[in-house]
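Only a single protein chain was left out; the remaining protein chains are all shown in position.
Here the chain labels run A and B in written order, and each chain numbers its own residues starting at 1.
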Amino acid sequence: MTAPVTTPAAAAPAAAGQPFEPLILGFTCNWCSYRAADLAGTARTKYPHNVRLIRLMCSGRMEPEFILEGFAKGADAVIMTGCWPEDCHYRIQSVKALRRFIFLRRTLADLGIEPARLQRFYASAAEGQRFADEMARIVAEVKALGPIPPETRVALAAHPDVVASASQPQEVEV
Amino acid sequence: MTAEPVTPAEAEAPVADKPRYKLAMYWASACGGCDVAVLNLGMKLIEFTERWEPVFWPAAMDAKRADVRAMDDGEIDVCLFDGGIRTDEDAEMAQLLRAKSKVLVAFGSCAGEGCIPGLANQRPLERVFEAAYDPELNDVNGSGLPSGPWESPWGELELPTLEARLRTLGQVVDVDYTVPGCPPETERIAEVLSAVTAALDGTGPLPPKGAVLGAGTSTVCDECGRKRGVKSIREFRRIQTLAEVDPELCLLEQGLPCCGPAARDGCGAKCPAAGAPCIGCYGASQGVQDFGARLLSAYASVVDASEPEDIERVLASLPDTVGQFYRFSLAASLLHGGRS
Partner (left out) sequence: MTTPKTGVYVCHCGTNIAAVVDVEEVRDWAASELADKGVVVARDYPFMCSSLGQELIENDIKEYGLERVVVAACSPHMHEKTFREASSNAGLNPYLTELVSIREQVSWVHTDKAKATDKAKAVIAGGVYRVSEQEPLEPLIAPVNSATLIVGGGIAGITAALEIASAGYPVHIVEREPSIGGHMAQYDKTFPTLDCAACILTPKMVDAGAHPNITLHTWSEVVDVSGSVGDFKIKVKHKPRYVVEEDCTGCGICVDKCPVQVIDTGFESGIGYRKAIYTPFPQAVPKYPVLTPENCTYFAKGTCKACEKFCPVDCIDFTQTDEYVELNVGNILLATGFQPFDARRIEAYGYGRLPNVFTSMEFERMSNAAGPTGGKIVLRDGVTEPKSVVIVHCVGSRDKNTNEYCSAICCMQSLKFAHLVKEHTDADVYECYIDMRTPGKGYDEFYNRILDEGTQFIRGRVAEVTDSLRYPEEAGCEGRLMVQVEDTLAGVKRRVPADMVILSTGLEPQPDATEVARMFGVGCSSNGFIIERHAKLAPVATMTDGVFAAGATLGPRDIPTSVSNGAAAAATILSRIAQGEIAMEPYRATVDAERCSGCRICNDLCPFSAITFDEDAMVTEINPKLCQGCGVCVAACPANAISGSGFSHLQIMAQIDGLLSDTSGGAGRHAEEAVGATA
């Protein structure tokens, strides 16, 4: 595991007294919700900066591992967005994403991550305003939840006992 | 080989001109099953001692930590390390054996991915103690929880302290190879030892660092002989509630939560062959970082429901999601730090 990179601005963390600014990872689908995000941009509709988006071809591509990696690497919430089920560009794949989402949300709840940190909504390519509105709503909800406690996401980089071997030998030496 | 028994001197001598490699096997927070699996080699174990000299193996021989400390770095050729890292003693031994071994193998599910004890990581340590040492259920010894320095009738003892959570071997030190299983199947262990012997001899290839040995590259379904069709699950069933289990049909298709689709092959699919759903002790398939996520995605993909309420209803038939999806691999899951 190579060492993470910090930026000067973000390395000064939210010290006590500063308001909590969540970092939210959003998954979009190429045909509907990503285009809705683009439309929000073209119309200059503003929404909070806390969201960072990833484009998939279909919300059905979403693996639970993606969401888990998001939480493991620092996201405070993850959003899954995609086509309305009746209008999925690939016909019926939104439904499969929904099933995985619901299974994962329950499992994460059992692992200590509140269900409200896993959100989803549908947005067609024409719904730029709705996309922005949903983003704003979710950011506000997650702000109210606060950060995820470190022991829940157990990021090893902060663990005092770990001898983090930044330069591990790549070959077995015998 | 002559008909007469060999003398002790002869037994110590290497076979012909082949060197005798130094082997260590250590159990950290373990049940002992992995060591038993190695001992199950039976007579083959005697053959192996022609090529391998056990220098430190608490389960089978009387050697001390001081003996290990006295060795040179890298003096041990291969160390099989089983058990999870739960106490500060486990962590210390992991560091020590890493330093003294050329090749360190995470042996068995505990060392590889935390195994079932890793499920304790769902709760803070205090809760673990409360559950284990609940005064309402246990006789109270009067001296509180056993940990750290402890006055015993024989003097002060330094008992290991439990760390905040259980970690895998790879989360503590650099691991060269992994042999999965709870425990690894004895036939696979024999194959691994033969392959490593050949590699050290130079007569066989050395597997690339990080390789998983003693297992296949697919999943248990590959080895399972049951008939399988397109699955469509309305409800997950507990095996006790089924009047009959079809002996030929895929268990998952019958609604039993079999982990076979996600569990690495190599075990011979013995459990499904005996009518028991696979519980996933061989860990994740090649290249998979999070076993639970894969199994979850697989189950969700074959659930026969489309509306959120309906999907929740099917999910409700799996009451313990963490136990089902992360039975062996919670400590190594992405959320809990990954495999290394």
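Here, a contact is a pair of C-beta atoms (placed from the backbone, for glycine too) under 8 Å apart; a residue touches a chain by one contact, two chains touch by 3 or more.
This structure is a prediction, so every number in the text was calculated from the model and none was measured.
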Omitted-chain contact residue, chosen from B:51, B:102, B:188 or B:294: B:294
Of B:33, B:84, B:183 or B:260, the residue in touch with the unshown chain: B:260
Candidate in contact with the missing chain, chosen from A:31, A:103 or A:121: A:31
Sites on chain B contacted by the missing partner chain, in the whole complex: 217-222, 228-232, 250, 252, 260-262, 265, 285-289, 294-295, 297-298, 301-302
Touching residues on chain A - with respect to the absent chain: 2-7, 9-14, 20, 23, 25, 31-32, 34-35, 37-38, 40-42, 44-49, 52-58, 60-63, 65-66, 69-75, 83-84, 86-93, 96-97, 100, 124-126, 132, 147, 150, 153, 155-158, 164, 166
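In this section, only the chains that are shown with their structure count from here on.
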Whole-Å gap between the CA centroids of chain A and chain B: 32
In the complex with chain A, residue positions of chain B that touch it: 77, 91, 95, 102-103, 121-122, 124, 163-165, 171-174, 176-177, 199-200, 206, 208-209, 289-290, 292-294, 296-297, 299-301, 303, 305-306, 308, 311-312, 315, 320-322, 325, 333-338, 340
Chain B partner contacts - residues on chain A that touch it in the complex: 1, 63-65, 68-69, 71-72, 85, 95-96, 98-100, 102-104, 106-108, 110-113, 151-156, 159, 161-163, 165, 168-174
